[in-house]
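This report concerns only the one structure given below.
With one protein chain held back, the other chains of the complex are shown just where they sit.
So, chain A:
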């Protein structure tokens, strides 16, 4: 006969010295662990509750401007800094870590309407209602913390245009920048005092300009005739124009999928489009209750942040119909501009109450250095929460947000109105011949027409 019995020697399973690590044996057999799903569910519930306990997204406000903040710009080569321009012509460079002003650039006579930084991060371009485009020197990263050098606060150059400018944007890879003013879009070079090129389509004023991150020669503009126009610098005429039912305030291109862009519209929604096929929107992002003023994509291309006239900042998934997060404060008034930081961890909002506010992109994220074990635990909690997020108890906790009363009421009102309109449409359809009233998808019915 052959006999064998389990025999374990204690040395194999205990440590030799007290400064050794304890030994761990693993057996992943599911039979050893009973009721795995119930345990995971309890962990998901606890993870959701802890999420809410640690959700403190507001980091700080940057105070200093004397008038509303109208525009902001990120420096692509320096994570810690952000530029902001206000309605009284003052431009400030902020250090996000200390939340203090590093440089103050004064020179504009009227409101600063647009700010952008050149590709190499050395030159700041600003434009304003005083019909000027000014170029400023950006201090080096090492020189950011040093005292103000008065010679750096004067502009390198100042170019005068024919009418007040409303937006400016720099190519992602190149030397040109575009300004929007009056009813034309001007293309400038750093060293020329006159625009290199001018585009015009129709007589409506152009409000905002954005260059495409992938194709340096393509840019999109929005106009007061409720249009979104796409231009190609290599041709001499504009490419496509899309007219919607309401005006678009701002556009942001998806940095990871450069053919897609999202437009922040006056009718409280954001519309994502594929620039190659503008017949219908890819996705409609609905959640704001008042006009959406500004939009910016995260560098991961998976999320974008919007700031709206209803005093809130919302973060959406790139393909999600509803927001995943909303930020609001009693002191924050109308939000005019938002930016996602270049490391995808922070969101900066500039608002009517002269403050810039710094928020976390993920409200319950632990900042600072995280140990590998902590990181693994966070990842596990995230994964187990996502596995059970559709169950009612967990969903209720994850979904819960405190909204200011006016926004909550406005949301209910909008929903009631939309339901009533839908009911009416259904009834009209029920009383008409079948087929005489085709259903229009939301992604299409906000587009009036498309022009080549």
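For this structure, a couple of remarks:
Methods note: a contact is a pair of C-beta atoms (placed from the backbone, for glycine too) under 8 Å apart; a residue touches a chain by one contact, two chains touch by 3 or more; residues count from 1.
Following the convention adopted for this analysis, contacts and distances are computed from a predicted model.
A chain of this complex does not appear here, and its UniProt-recorded name among "Cytochrome c oxidase subunit 3", "Transducin/WD40 repeat-like superfamily protein", "Superoxide dismutase" or "AP-1 complex subunit gamma" is "Transducin/WD40 repeat-like superfamily protein". Here the missing chain is touched by one residue of A:6, A:53 or A:369, and it is A:6.
Residue A:35 is the one among A:19, A:35 or A:191 that touches the chain not shown. For chain A, the residues touching the absent chain in the complete assembly are 1-10, 12-14, 22-35, 37-39, 41-43, 46, 319, 387-388, 391, 431, 433, 436.
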